[in-house]
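For this depiction, one protein chain was excluded, whereas all remaining protein chains were kept in their positions.
Every chain is named by a letter (A, B and C) in the order it is written, and numbering of its residues begins at 1.
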Amino acid sequence: MKIGKATLPETAICTYDEETIVVRGANLCDELIGKLGFVDYFHFLVTGRKPDAIASRVLDATLVAIAEHGLVPSVQASRMTLAAAPDAIQGAVAAGILGCGSVILGASETAGRLFLRVDATAREHALSLEAAAEVIVRELREQKQAIPGYGHPQHKARDPRVARLFAVAEEAGAPMHFVRIAEAVESVLPELTGRDLRLNVSAAIPAVLLDVGFPADALKGVPILARCAGLIGHLTEELAHPIGFALSYQAAREQRYTGALPPGFTPKTAV
Amino acid sequence: MKIGKATLPETAICTYDEETIVVRGANLCDELIGKLGFVDYFHFLVTGRKPDAIASRVLDATLVAIAEHGLVPSVQASRMTLAAAPDAIQGAVAAGILGCGSVILGASETAGRLFLRVDATAREHALSLEAAAEVIVRELREQKQAIPGYGHPQHKARDPRVARLFAVAEEAGAPMHFVRIAEAVESVLPELTGRDLRLNVSAAIPAVLLDVGFPADALKGVPILARCAGLIGHLTEELAHPIGFALSYQAAREQRYTGALPPGFTPKTAV
Amino acid sequence: MKIGKATLPETAICTYDEETIVVRGANLCDELIGKLGFVDYFHFLVTGRKPDAIASRVLDATLVAIAEHGLVPSVQASRMTLAAAPDAIQGAVAAGILGCGSVILGASETAGRLFLRVDATAREHALSLEAAAEVIVRELREQKQAIPGYGHPQHKARDPRVARLFAVAEEAGAPMHFVRIAEAVESVLPELTGRDLRLNVSAAIPAVLLDVGFPADALKGVPILARCAGLIGHLTEELAHPIGFALSYQAAREQRYTGALPPGFTPKTAV
Partner (left out) sequence: MKIGKATLPETAICTYDEETIVVRGANLCDELIGKLGFVDYFHFLVTGRKPDAIASRVLDATLVAIAEHGLVPSVQASRMTLAAAPDAIQGAVAAGILGCGSVILGASETAGRLFLRVDATAREHALSLEAAAEVIVRELREQKQAIPGYGHPQHKARDPRVARLFAVAEEAGAPMHFVRIAEAVESVLPELTGRDLRLNVSAAIPAVLLDVGFPADALKGVPILARCAGLIGHLTEELAHPIGFALSYQAAREQRYTGALPPGFTPKTAV
C-alpha cells in the first residue's frame, strides 16, 4: 500500500476542537441541539442538507411506518440474543439489525432503484410511466429477478401503510412523481407476473422519499434506523417481561429431525 | 421444558390483522404515521406513553447531542466493515453498534443508575444532594469502580454539549432535579478522586432524561438509536468517498511487532 | 490524546514482509501450514505456545463437545438472519455468535473463574476441595449470584458430555485437579441450594481446560469458536433447505398480545 495523500482519511461530516463540535458546517451546540429535530438531523447527517418542510414530514412518516410490525424474524432474533446475553443490549440490537437484509427491509433500496430505472426509461424513450414500467418489469422477469416491494404475506390487499404514506406525502405537497411510478409498476404486475401483487410498505417508502430528494444510496438506512427504534422498544420489554427463550422453545418444538439415527436409538423423549 | 402458559410468548407492543396494525393500543395508520413524530413514537414504543411537550423536546435534544462526534472508534469499525463487505450495509451498522458498550456510550445508562442511587440515598437519609453524592462516590471508590459520565479525552473543560442540554431542559420546563444531582456528583469529584473530572455528555443525557420520566432501563437505547443515525451518515459517505481501508492503513502503519522472529528473518519491507 | 509511545499499537501475534508471514515467531508457510493442526494453531494463536499432546487432545474434545446441540436460540437467530439477508452469510454467523453471552455459552468462562476461586481458597486456607467449594458457593449464594455451569434444561441427569469429556481428559493423562474441583462444587450444591444441579458441559469444559493450562481469559473463546463451526453447518443447510421463516412463524404463532386495542377493533384474522 502506498503512503500518500490517497491513504489519508477524509470526511466532510464532523470536526471539533476542545470547545466546539462542528457537524456538516454547523455548530452542534449553538445551531443543532434543541433547534433541529432528530429526524431533520438524520437528513442533515446523511445528505449535508437540512430538509424542507415537505421532506421533513415525509421522512418522519416513513420512519414511523416501518419501525414496528410485531414479532418479525429480526425482532425474534434480537430478543433471543438478549435472553442469552442480557448484559450486552448493543449485541441484541446488532443481531436484529443484521436481519435488515435484501429479502426483508432491504427491499426499500432495491425498489427505489427499480423506480429510478423506470423513470430514466420513460424520459429516455419518451414513454408513459406504465409503458416504461412494463419495459423494466419485463427485463427483470427475463433475468429471473424478483420485483422488490410488492406483495406481503400478512397484507394480501394493499398494505395499509401504503395509502397512509401516500396521503401524508400528498398533504405535505410532495410532487408524487415516484408514487405514480410505484403505482405504474403495480398496474403492470398482474399481466406480467400472473399475480395480483400489491404495493407494500417497502415500495411506498422509496417512492415518497425519492419524491422529496432523499438519495437512493441512503434508502436502506431508513428502515435500519426505524427498526433500531423498534428493537429498543422490544428489548426494553424483554428486560421486564422476557420471552426470548419462549420464542425459541415455540420455534423448535415441532421440529422434524430428518437425518440418520444411530443403530438402536429411539429418542426417549420428544425434543 | 414444560409446555404451558409460561412458554407462550406475550407482548404488549404490536398486533395486527390483514387491514390494521395496532401499536401500543393505537392504529398505526390512522393515529401514528404522519401524526406522531418519530422521536415521540420512539418514546411511545419504549414506554407505552406518548411524551408530553417537555419530554419530547428533551429526548429529541439528547438524540441530536449524541448522534455524531466524528471518526470515533465505532464509526471507524463500521466504515472498515463496509469497505470489506460493501454489499451488506446492515452488517456495517451492526459492527458500529457493537461498539456502544460499557466504556463508551453505555455510560449513559450506568451514570443514570448512579444518579438514581444518589437520589434514593438523599431521600432515605434526608441528606443534601451533595452529601448523598459524597456517600455514593465514596462507595464506588471503595469498590474500585469507575465514576461513569465524567471526564472526556477531547473536552477537558466541560463537554460543550452538557451546558446546551441543560439549557434545553430548563427552557423546556424540566424539573432539573437529576441535573442538580449530576452537578452534585461533579462537585465532589475533585476532593474524592483528586481529579477535576467534568460532566460529559454521557452523564448529561441520563440527567435530563430521568428528569422527564424516561425509564432507566431504556437509557442505553438513546445513544444506540442516535449513533445508528450517525453511522448511516458515515456509511452513506463511505459508499461515495471510501476511507475504510485508509483508516485501517493509518491505524496499523506504526505498529510494533513485539513477538519473536524466526532465526535469520529480518523483515525486508516495513509493514 | 497524547501522541507518544503509549498510542503506538503493539502486537506479539503477527508480522510479515512481502515474502514471509510470521506468526508467534514461526514462519507460517514453512512451519505451520500443513504441519500444525488447526486446533493446535488456535492454541498457539491464543497462548503463544503449541499445546503438548494432552492439551491438544483435551482442547480438541471440548471444541467437538460444544459445537452443536440442534436448534438452540443462537442457531435459530442465525438461520432467521440468513433467511432475511441471504447474501451476507457473515452477518448470520455474527448474529449467532452474539447469542454466546453470559447466560448460555459464557458460563464456560464464569464457571472457570469459580473453579479458580475454589482452588485459591483451598490452597490459602489449607482446606479440602469440598470445604473450599462450600465456602465459595456460600459466598455466591449470599451475593445472590448464580452458580454457572450446573443444571441443564434438556439433561436433568448429568449432561452426557460431561462424563465423556472427563474420560477423554483422564485417558489423555490430564491431572484432573480442576475436574475434582468441579465435582466438589457439584457435591455441595444439593445442600446449599436445595436443588440437585448436576455438572453441565459449560462447567466440564473449563474444568478440563484449566487442567491442561489453557488460560482463563481465553475460555470464552472455546465455545465461540466451536459454535462458529456449528453455525456454518446450519447456515449451509439453511441455504439448501431454508427453515428460517418457518422457525419464525412457529415462534410467534401462539403469541398473546397483552396491550390495549383501539376502540371497536377486533382482530379479523388470528395473527
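Operating definition for what follows: a contact is a pair of C-beta atoms (placed from the backbone, for glycine too) under 8 Å apart; a residue touches a chain by one contact, two chains touch by 3 or more.
Bear in mind that the values here come from a model prediction, so they are computed numbers and not experimental data.
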{"item": "Residue touching the undisplayed chain, where the options are C:A53, C:A120, C:A146 or C:A229", "value": "C:A229"}
{"item": "Residue in contact with the excluded chain [from C:I54, C:A67, C:V135 or C:L192]", "value": "C:A67"}
{"item": "In subunit C, positions touching the absent partner", "value": "1, 3, 6-16, 18-21, 23, 28-30, 32-34, 36-39, 41-42, 45-47, 57, 60-61, 63-65, 67-71, 88-91, 93-95, 97-101, 106, 154-157, 160-161, 163-165, 167-168, 171, 215, 217-218, 220-221, 224-226, 228-230, 232-237, 239-241, 243, 246-247, 249-250, 253"}
{"item": "Contacts of subunit B with the absent chain, listed as residue ranges", "value": "70-74, 76-78, 80-81, 83-88, 91-92, 94-95, 98-106, 244-245, 247-248, 250-255, 271"}
{"item": "Residues belonging to subunit A that touch the chain removed from view", "value": "1, 8-20, 22, 24-27, 30-31, 48, 85, 87-88, 90-91, 94, 153-154, 251-252, 254-262, 265, 267-269, 271"}
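To be clear about the criterion, only the chains that are shown with their structure count from here on.
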{"item": "Fitting subunit B to subunit C on CA atoms, where both chains share a sequence, rotation angle to nearest 5 degrees", "value": "180"}
{"item": "Inter-chain centre distance, subunit A versus subunit B - centres from mean C-alpha coordinates, in Å", "value": "23"}
{"item": "Per-residue overlap in subunit A, given as positions that touch at least 2 other chains", "value": "70-71, 88, 91, 94-95, 98-101, 106, 247, 250, 253"}
